[in-house]
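With one protein chain removed, the remaining protein chains of the complex are shown where they sit.
Residue numbering begins at 1 within each chain, and the chains themselves are lettered A, B and C in the order written.
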Amino acid sequence: MNSEERKDIQDLIDVLDEQNLNEIEVQRGDVRIRIRRESGTTTNVQASSAMESGQTSHPAADVADKDSSRLLTVASPVVGTFYRSPSPDVEPYVEEGDLVSRGQVLCIVEAMKLMNEIEAEVDGRVVKILVENAVGVEYGQPLCVIEPLP
Amino acid sequence: MNSEERKDIQDLIDVLDEQNLNEIEVQRGDVRIRIRRESGTTTNVQASSAMESGQTSHPAADVADKDSSRLLTVASPVVGTFYRSPSPDVEPYVEEGDLVSRGQVLCIVEAMKLMNEIEAEVDGRVVKILVENAVGVEYGQPLCVIEPLP
Amino acid sequence: MFKKILIANRGEIALRIIRACREMGIKTVAVFSEVDAQALFARQADERMCIGPADSALSYLNIPNVLSAAEITGADAIHPGYGFLAENAHFAEICESVGMTFIGPTSEHVALLGDKVKARATMLQHGIPVMPGSDGELQNLDHAVRVASELGYPVMVKASAGGGGRGLRVVSREAELGKAILSAQVEARTGFAHDGVYLEKFFPEPRHVEIQVLADEHGHAVHLGERDCSIQRRYQKLVEESPSPVVDDALRKEMGKVALQVVKAVNYRNAGTVEFLLDQNRKFYVMEVNTRIQVEHPVTEMVTGIDLIKEQIRVASGIPLGFRQKDIQWQGHSIECRINAECPETFVPSPGVVSRFRVPGGAGIRVDTALEATDQVHPHYDSLIAKLIAHGQDRADALARAQRALDEFAVEGIKTTIPLQRLILRDPDFQKGGVSTNFLDRLLAGRML
Partner (left out) sequence: MFKKILIANRGEIALRIIRACREMGIKTVAVFSEVDAQALFARQADERMCIGPADSALSYLNIPNVLSAAEITGADAIHPGYGFLAENAHFAEICESVGMTFIGPTSEHVALLGDKVKARATMLQHGIPVMPGSDGELQNLDHAVRVASELGYPVMVKASAGGGGRGLRVVSREAELGKAILSAQVEARTGFAHDGVYLEKFFPEPRHVEIQVLADEHGHAVHLGERDCSIQRRYQKLVEESPSPVVDDALRKEMGKVALQVVKAVNYRNAGTVEFLLDQNRKFYVMEVNTRIQVEHPVTEMVTGIDLIKEQIRVASGIPLGFRQKDIQWQGHSIECRINAECPETFVPSPGVVSRFRVPGGAGIRVDTALEATDQVHPHYDSLIAKLIAHGQDRADALARAQRALDEFAVEGIKTTIPLQRLILRDPDFQKGGVSTNFLDRLLAGRML
C-alpha cells in the first residue's frame, strides 16, 4: 500500500467518523477501498490492491469463534507436499483438538525427497488443520492453527 | 465528468464545508480533482479530466473583479480568423468599455472567405476582448465578455 | 513533401495517421468535437482545433470548419481517414479548388467509383468482370423481369446509392420481384435521397475478398494482395485476414491483375481497395471500389511490411512509388479483430466510461487504439474502439496469437465484442478457413457466449 492510498483511507475513515457511517466503498480503475465499521467496534480497513502477501488467496481459517488475535498460524517454510503422518500406515502426528508442546512435530512437508518436519513453536492446542493430507503447499501457506496455552 | 467523479467531488465539497477548509486537491493517475473556496465565496470546482468542452484550454478571462455569474461570454460559432474591424483601415467595431446594443456587430470571424458577423445578444458593456486581431479561433472559443445591463 | 497535415477524423485512425506523420517528420493538426477535447488523438497532434459540438454533422462533417482549420493552421494537406469525409466527392472537390491536397484519389475518382451504376458501366467497358446483373438502373418491372430471368433466381435488388446492406432485397421468385423493388426504392429514397435500383445475381455462399492497390500519379501501380473479410454481420466486418485461406498464388495473381485493370481503367491514384465476391468455384466479380484507406488496412501492412498511410502521404505529395510489383513480398499471416463498444450478444452500442483498459502486447501483436483507461466512449460516433492485429508465421500461428491476445485484453466499464471475437476464433469452421459471409449469422444463431 502506498502513502497516497494510506492517505485516502485515512480521509475516508475521517468521513466515516464525521458522518457516523458504517461503510464507505470507493473504486477507481484497479483501486478499490472499502471501509466498514460495525456499531461500537473499531474501524476495519480492506484494500484490494497492492497487497503485501501471497497468502490472501488461501481461504481464511474457520476460526471465527476464537479470539483471532491469540491464534498462531503455522505456515509452510518450503514448497512441498504436506503429510500429516511420517508414512501412510501410521497415525497422524496430531489431530484437531490435540494439545501440543513446543518443539513437537505437527506435520511434514516433503520437498525433493527431503522430509521437513514442522514443529510447534509454542505449547498450545491444535485448533484447525488447514490442508488435506498429501496435497502440495506453497511457500508461506498456512498449514494449521494453534491456540497458545499458558 | 462521470457520475462517480461527480459524487467524489460532492463528497469533497462536503469535507470542505465540514472542515471549513480553503482547498483540497486529489490526484490519482489521470484523474485530478481540485476544490477551492476562498473565505466567504461560493465553492469553485475544477476537474482537469473528462472535461465536457474544448474551451478550458483558453485562458480564463481576467474579470475577477466582476461578479462572474452576471457576465456573458461570446463564443465563436465557427472556425475562422477573428477580425475586430471589417477591413484593416477601419476602426474596430467595439473597444473594451463600449456600450453595445443587442444585435450590434462586435467582430467578424472569417471562414473560407465568408465573413461571419458576431452580434451582441444583449444590451451591455464590453468588459474584455479576449482575442488578438487577425488570429485564428476555434469553434466555441470565447471572443469577448459582455456585462449585460438592464 | 508536406510540412503539415490536418487529420479530418477522430479515434484510432486519427492517431494512426498522426503516428505516421510523426515518423515522417510532418507536423499534424487534429480537429475535434467538443466531447473529444481530451481525447488521446487530439493530445498527440502538434496542434489541435475544436471544430464543433458532439454531433458529427456539425463537427467532423462540417466542411467549412474543417477547411478553415486547415487554412488557419497553415496545413498543406488533409488526410480524411475512413468514414466522415473520406468518400465525399464534394469535399475532395472543394479541397482541390482551394489548393489544399486531399490525401486520396481525385474528386472525379471518388464521384465515379462512389456511383455503383456508373462504376459498373466503366468496368464493363474495360472488360473487367463485374457482378452479373442489370446494366444500369432498372427502367420498369418488365425490364426487371427480363434481366432476372437471364440471371436466374435468386437475384438481389440493390439501391444505386446504397451501402451497408440498406436498400437491399433478395428475391427468389418472379412473383416477389415487383414488391421487392418497390420496398427497396422506398428505403433508398429515405436513406439516400435517390431511389434508383438495379439487379444482381444472388450467390448463396459468397466470400468477401478484397485487393489493396496503391497507385502514383506517374502511372505506377501495384497490388498488395488480398484481405479476406467474410466475417461480417449485416455487412459490418468483424474479422479480417491476409492472406485469404481460399486464395492461392495463382488466384492472387489473377485477382491482382484485375484490380490493376480497374486502376488503369480510371487512371486511379493513391490507395484504393477493389472488393470482390469470390464464389465457391473460385470465380470472382468486382463488387465495388473503395476510394479510401480501409479499417482493415493493418493486416496488409503486417504481411507486406509496407506502411499504407505513409505511402498514401508520399503518393499524394507527388513522390513516385518506391517499389514495383516484383518487390512486393508477403510474409506470414495476419488477422485483425475489431473491438467494438457493443454488447456482444445484441450488438447494441455500449457507450460509457472505460474504467479499465489493458491492451495485450508481446510478439506478433499490434494494437491500434486511441482509447485509455478513464476515457469515455461517446454515443455519437462509430463504436470501434480498438483493432487487435496478430501476425504469425502461418495462419495457425496468427490465430493462436490473436486468441492469446484476446484473452489478455481487459476492458471494464463498457461492453465489447471481445467475447464474440473469442467465439469466432475458436470456431472449428473458422479455424478450418474459407467460410462464407453467412458464417457469422449461423454462429450467432447457435451460439452460447
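The rule is short, and it goes like this: a contact is a pair of C-beta atoms (placed from the backbone, for glycine too) under 8 Å apart; a residue touches a chain by one contact, two chains touch by 3 or more.
Note that the coordinates shown come from a computational prediction; the quantities given were computed from them, not determined experimentally.
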{"item": "Sole residue of C:Gly152, C:Gly361 or C:Pro379 that reaches the chain not shown, by the stated touch rule", "value": "C:Gly361"}
{"item": "Hidden partner chain, residues of chain C it touches", "value": "15-16, 19-20, 22-25, 44, 298, 301, 305-307, 309, 329, 331-332, 358-359, 361-369, 372-373, 393, 397, 400-401, 403-404, 407-408"}
{"item": "In chain A, positions touching the absent partner", "value": "2, 4, 29-31, 49-57, 78-81, 111-112, 114, 136, 138-141"}
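Quick note on the criterion: only the chains that are shown with their structure count from here on.
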{"item": "Separation of mean Cα positions, chain C and chain B [Å, integer]", "value": "40"}
{"item": "Residues within chain B bordering two or more other chains", "value": "4, 29, 31"}
{"item": "Chain C residues counted as touching two or more neighbouring chains", "value": "373-374"}
